[in-house]
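First the structure, which I've put down as structure tokens, then a few questions once you've had a look.
With one protein chain removed, the remaining protein chains of the complex are shown where they sit.
Entry: chain A
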Amino acid sequence: MGACTPADSKTIAELRGVTKRFGDVLAASDLNLSIREGEFLSFLGPSGCGKTTALRMLAGFEAPTEGDVLLDGDVVNDLEAHHRPVNMVFQQYALFPHMTVAQNIGYGLRQRRPRLPKEQIADKVSKTLEVVQLGGFEDRKIWEMSGGQQQRVALARAIINEPKLLLLDEPMAALDRKLRKEMQIELQDLQRQLGITFVLVTHDQEEALSMSDRICIMRDGRIVQVGSPQELYDRPNSRYVADFVGTSNFFDGKVADQSGELTTVCLNNGLHVRGTPVGELISSGEVTISVRPEQMTLHRQGDGLAVEVRNRIFLGEHTEYLVNHEALGDFLVLSPRQSELTEGAFGVGDKAIVSWEDSAALVLDRN
């Protein structure tokens, strides 16, 4: 995971009740979020969820329709992009095609007034090229660089200005899978090394989970949940989050009893299941029970749901079973290798009993 960020660290940027409309289209609705100094924060969501709009408002390319954008404590709603101490790595990099690598990277420094001495700019450019492991590439043309190299140039062009926020708009989207993995690790290293606050926009949950200190999950222009990757995985506040972050099994039902610490849910087939309520449940009581496959265990006998094994995929450390319950339908169980070694593996067609701890069953809003 990313660098340790003290929970009480300073807020560097903030969205306060930010709403953005493009004509009739509501792109972002009542966003509230504090970005802490030095953290690696990701906006995660499908396309059209408003994450890019949020980023563009931080960059200064869009002004909020309502609410305030704050940088370092100051409201910057109408401060244009070229006045903000914020830099962005664009999705397709947006490198200047008529300039060399060094000229691209030095561009931000050349805009400074009073002017910086040429030698100082050249010196800083070559140091930054070293940081992104492109030492000696100063005089290359942009079109001579590979996709991965171009991305490093785009990164160098932004970080050379030592921005308060570094915004990354799906920076890995154009890279192939292997290169993407490498760049993810490099980006994290770089963030730790520079101590700059990174704000990433992505639709790739794996990318967000592996790189971020905190993730802000968005849907239809709203923030659904903000938290560390572990929090989002262990305590999703809705079915949407549980489904987006990792894999889970969902069983729809109605709240039957909410008096105790645990909630009892009557599943659609009449089965009663106890679970831990997370977040506020809607009053209609229409809920879903979410259980992660690795928190379910398979037994030969005992209490639990009687199922039949439909499929078995051996994954090394784990074995993934697709099981069928006659009322609940198909769902997944992930069994550790160790339990298979002690209990023996189940074969396709075997009868088995599935059980889980009450604490592993989360009672969630069905949306």
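We adopt the following convention: contacts are C-beta pairs under 8 Å (C-beta built on N, C-alpha and C of every residue); 3 or more make two chains touch, one makes a residue touch a chain; residues count from 1.
What we mean here is this: contacts and distances are computed from a predicted model.
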Hidden subunit of the complex - UniProt protein name among "ATP-grasp-modified RiPP", "Sulphur transport domain-containing protein", "SUF system NifU family Fe-S cluster assembly protein" or "ABC transporter permease": "ABC transporter permease"
Hidden partner chain, touching residue among A:R110, A:K127, A:R300 or A:K351: A:R110
Residue in contact with the excluded chain [from A:A59, A:V132, A:V255 or A:V307]: A:A59
Among A:L26, A:A63 or A:M99, the residue in touch with the chain that has been omitted: A:M99
Touch list for chain A against the chain that is not drawn: 59-61, 80-83, 86-88, 90, 92, 94-100, 103, 107-108, 110-112, 157-158, 161
